[in-house]
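Here is the structure we will look at, set down as structure tokens.
Of the protein chains in this complex, one is absent; all others appear in place.
Note that the chains are named A and B in the order they appear, and that numbering of residues resets to 1 at the start of each chain.
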């Protein structure tokens, strides 16, 4: 029982990171129908930002906290640059965008290798996060996982509030729901797109900070987790946050449980089969904005 | 109803709580040219979407003796129901001939499909003449003029051997001569088919409609000949006010 609970907590924290990544993807995919394969490298950028900060600010706790906004800004800026330089030219060609951004992701990985070297690097977690909190009995949960969960909850609440309550958020939602109508209503869709990319990519940067608490930092760390995040978007549906929330945690826990019951390798296959089976039932994802269109 | 006619009973379409079509009853006899009119949002296109299986609906839609609701789009098409779209939906990277040949071929077996087309099938040749595009059969459909694209769509319905034709604004954006030609083509086609046309253009309607149904807010408001509908005070009340503005927009 304790092992199962432990696995569930692991699943929850992995699901939380997945959610952070998937929210960013869902934002940009929902708004621009663009699959950004370089999203994984924004995660990597966030992680390396944490690493670099720790070289200058030696206090692990301070550097971690400082890293969160800076990683958000760094990854966000990279996202804006990518949107401005390439993606906005390819809006009508979503599949081509996927391949183009894959090319960008290859180059960013190599850039990381050239700057930081091919081997993985590691950050040092602040002492308080290396301990565990007891949840009664012999069930305990690592503080680092609690921290990640808190960080993600904070980010999701902030994002939801920003989208629902601020004028900028309303503009973003307007563009998601009807780009042409938003444009003729005087919303500058171009700058809204760039803002969306900033936020979406920034969330990936924050996820990168969180991942430094769970494992090593390396040039290919993004590619390893990005596919799972894409699956969250596919299954969760576009245009509503709650789909991503439900699916990210379900996927995280499902994977952790199946992995516990079988092995990692079998778990991946079972999860894949489960997703294909789910799509038989809900091919448009869990929640989708329905509109009348031929496409 | 006579065999081959369209018979709709209690048709209802709901999008996320919004009732787009609200209990429509509609009968169109074979050989009729029925015009569906109504202000924007009246549910005209949604009704056609429901008949052709694109959106889910409740109620009953029968074509001849066959219930259409609940069938897949391509199954309904195979039962002889064809439609066009507000914006011409052609295969722009294929030639006129290829477009028509594809439209004609839903019943072909695998062996025919895997072979190269050696000659122009008779029905395709006939349709090329009927829509006046025989001279442009090797042109890419994407490079046709707007009116020609609309005709090609109608031609595709002909070779598809549709017995029920649902045309969504077939003359929008056409010149006066093109409208006349289209109207005459419709008249010829309707001889052995059932035709339903969604149209905003009042002149075109007066010239070519045999019967008219007015939809408003998802319901049938009025039905009859052009004269009857025009005389209906309900129609004048809710529709003609809009119609003036709309037909201006169409004319512009």
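Following the convention adopted for this analysis, a residue touches a chain if its C-beta (ideal position, glycine included) is under 8 Å from a C-beta of that chain, and two chains touch if they have at least 3 such contacts.
In this section, contacts and distances are computed from a predicted model.
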item	value
Chain excluded from display, named as in UniProt, from "Alkylhydroperoxidase/carboxymuconolactone decarboxylase family protein", "Protein N-acetyltransferase, RimJ/RimL family", "Urea ABC transporter permease subunit UrtC" or "Peptidoglycan glycosyltransferase MrdB"	"Urea ABC transporter permease subunit UrtC"
Touching residue (missing chain; options B:34, B:83, B:179 or B:216)	B:83
Residue touching the undisplayed chain, where the options are B:66, B:86, B:143 or B:225	B:143
Per the touch definition above, residue among B:98, B:211 or B:236 touching the missing chain	B:98
Interface with the undisplayed chain - residues on chain A	29, 33, 35, 86, 89-90, 92-96, 98-100, 102-107, 109-110, 113-114, 223, 227, 230-231, 234, 263-266, 268-269, 271-272, 275-276, 279-280, 283, 294-295
Contact set of chain B toward the excluded chain (per top definition)	52, 54, 72-74, 77-78, 82-83, 85, 89-94, 98-99, 101-103, 105-108, 112-117, 142-143, 156, 160
